[in-house]
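Report on the following structure.
Removed from the display is one protein chain of the complex; every other protein chain stays in position.
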Amino acid sequence: MATLTLNALKKRYPNGHLTLHGIDLKVAHGELIVIVGPSGCGKSTLLRSIAGLESITEGDLWIDDTRVNDKEPAQRDIAMVFQNYALYPHMTVFDNMAYALKNRGIPKQECEQKVRETAKLLGLEELLERRPRQLSGGQRQRVAMGRAIVRSPKVFLFDEPLSNLDAALRVQMRLEIRRLLKRLGTTAIYVTHDQVEAMTLADRLVVMNGGQVEQVGAPLELYSRPATRFVARFIGSPSMNLITLEATTSPLAKHPLVRDMPAEPMEKAATLGIRPEHLRITDPLQALFRLEVEMVEPLGADTLVYGHAAGIAEQIVVRLDGIHPLEESAQLYLGAERENLHFFDVEGRRV
Amino acid sequence: MRYRRPGLDVFSHLLLILAVIAFLFPVWMALTAATHSRTDLYTSIAPLWFGSEGLHNFISVLTEPIPGVGASASTMLLNSLVMSLGIAFGKIAISMLAAYAVVFFRFPGRALCFWLIFMTLMLPVEVRIVPTYQVVADLHMLNSYPGMILPLMASATATFLFRQFFLTVPPELLEAARVDGAGPWKFLWDILLPLSKTNIAALFVIMFLYGWNQYLWPLMITTDQSWTTVVVSLKQLASASDALVPWQLVTAMALLALIPPVVVIIVMQRYFVKGLVDSEK
Partner (left out) sequence: MATFQHQRLTPWLLLAPQLVVVGLFFFWPAGQAIYQSLFTQDPFGLASTFSGLQNFIDVLHDPEYLAAFTVTILFTLSVAVASLCIALLLAVLADRVIKGSRFYRTLLTWPYAVAPAVAAVLWSFLFDPSLGRISHFLELVGVHWDHHINGGQALALVIIASVWVHVSYNFVFFLAGLQAIPKSLLEAAAIDAAGPWRRFWTITFPLLSPIMFFLLITNTTYAFFETFGAIDATTAGGPGGATRTLIYKIYEDGFKGLDVGHSAAQSVLLMILVAALTLVQFRYIERKAHY
C-alpha cells in the first residue's frame, strides 16, 4: 500500500519534444487509476516515467514520502506488466516469477514459497515448469501478472496489458484484474486506449490529450459532466454529438432550452454537446431539430440512426432503444432533457 | 511442387550422386594412399583400394617428428586446436561485449566506436599482413598463441552479427529486467547470453573453421617448428625432399588436417548454415 504523488511532472526528449506538459496527480492508498487517451497523448510516457524507465525532466515524483525521481526502477518498489508481457523466453514460468526475488537476495526457500502462493492465486500451479512459448496468450498474460504480484510491490503499473488478447479473453481478464487488485489492495496505475476497459476498471479515470491531463474523476462523473470538449467526445460510444452554435443564425440557438441558458455562459458557448443515447423522439413543438435520416444501423438492443438537420453542419447520431423500422429519408423530431445538454466555450471548456 | 516428371527426378538424383562422388573422390584417394607404404605407392599409379599398412602412416606422423617440419602431427594438431578455439571463443567474447555496448548503451563517442569497429569489415587480415607481422614482432608475440590468435580476432564480422541480433531483442525485455532489479552485467549474463545461444553456436562453427583453416598468418609468425599448425606443415612435408614426395605421409597428414573441421561442420550442420547465411548478410 502506498500513495503516489506527481507534482508538475515534465518530460522533454533529447530532441526537444515536450511529451508531458506538467502533470499533477495524487493517487491514494489502494486506488486503481486508469489513464486513457488517444495514441501519442503521452500516457505511456507518463507510466514509464513513473516506472523509472524514462527520466523525468522536471517536477517531482513521490512514492509515499520518498522522492524517487533519481531512483532506478528496481529501487522504486514498483512492478510493471508490459503490453507484450516481456517474459524471459529462456526461463520457465517459475524462474520468470522468481527472477526479481532472486535479484533482491531473497532466500531460495522464501522465493519458492512466494512463487507457489502467487501461482495458486492465479491458477498457474500446473504451468510452473513450462516456458513462455508453450503457453497460450491468456496464460502468458497471467504469468506477467504473477511476475508483478509475487514481489508485493508498493505500486502496480500496467501498460495496455490486455491489448494483445482476443475480445472474449479481454473481457474475462478485465474482470479478473479488477477482482485481484481489489483483493490485494495495492495501488495501481493502468494505461489503456480502450475506453470500455477504462470505464469498467477505474476507481478514478485520467483522460490525457497532447501531453496534458484533460480531466480526472470517477468514470461516471466524466461521463455525465465532461470538463472539456475532448473528454466529452472521448468518453462514450458512439461519441457525443458536438454541434457548433452560431448564436444568431442557427434555429437551434433560438430553441428555448438553448436560448434560456443564463445569458453570460450563452454568449461564450460555442458548442452544444448531446450524447446519442440522450436524444429522443418527441413532438415537433418541443424538438430541438428535425433529423433527415440518412442511414440506419439496427443492432438489436438499440438502433443507431445517422442524419443531418437544417442549420447544423455536423452529422448527428441518435441511439434509440430497441428496434425501429425506419426508412432512409424518414424524418425524426428529436429532443433532449435540459440536464443532458452540455455547453462548451470556444476553448473547449465546459460552461 | 506437385507437377513432377519422373524422368527429371531420376536425372536429378543421378547428377547429385555424381557430384557427391566427385566431392568425395580426392578424400577417398587420400585415404587409400595413406594406407600404403611408400614403395607400394610408387610401383604403380595411385591405388583405388586400401593397402597393407593400415593405420601405420597415421601413427607415424602423429608420434614421430615429421621430416621437413621437426614436430609431430599431434603437436601441430594441438596448435591448430588451440588457435582455432582461441579465435572462436575470443572473437565471440569480445564481439558480444562490444555489440552489447553499442546497442544497449548511449554514451558520448558511441558513433565513433561503432565506425572504428565496423571499418574493419572492409579489409581482411591478408591485405595488411606484412605490417601486422611487424607489429606482432614488436610486441614480442612471434611464436606464441596470442600472436597467432589476436590479429585474427581484429575484425567486426561477429560484432556485426551480434548487433543485428541484439536489435531484434524486444526492448521490453530490458525494461522488465530493469524493473526486476537486473543491472547491465546481470542482464547480459542472465538474459542476453542464454538468448544468444543459437547465434553463438553458429558463430562458433564459422570462426572455428576460419581459425583452423588459416594459412598465411600462422605461416608467417611461427618461425619455430614447434608452433606450426597442421595446415601449414603440409607444404613443408610435401616439399621436404627434392626426391619423391612421401605421399603416404602427406595424405595421412592432409586427412588429419581436414577431419576436425569436417566433423564440426557435419555435426553442427544446422548452425553452420545459419552462421554462414547470417554472417554474410
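Labels A and B are assigned to the chains in the order they are written; within every chain, residues are numbered from 1.
Note that a contact is a pair of C-beta atoms (placed from the backbone, for glycine too) under 8 Å apart; a residue touches a chain by one contact, two chains touch by 3 or more.
Everything numeric here is computed off the predicted structure, so don't read it as measured data.
Across B:Thr39, B:Ser52 or B:Gln134, the single residue that touches the chain missing here is B:Gln134.
Not every partner is drawn; the one left out touches subunit B at residues 1-3, 5, 8-9, 12-13, 15-16, 19-20, 23-27, 29-30, 33, 41-42, 44-46, 48, 93-95, 97-98, 100-107, 110, 113, 116-117, 119-136, 139, 150-151, 153-156, 159, 167, 171-172, 174-175, 178, 183-185, 187, 209, 212-216, 219-220, 231-232, 234-235, 238, 244-245, 247, 250-251, 254, 257-258, 261-262, 264-266, 269, 272-273, 276-277, 280-281.
We adopt the following convention: only the chains that are shown with their structure count from here on.
Within the complex formed with subunit B, the residues of subunit A that make contact are 48, 51-53, 72-74, 78-80, 82-90, 99-100, 103-104, 147. Remark: subunit B residues 170, 172-173, 175-182, 186, 190-191, 194-195, 197 touch subunit A in the complex.
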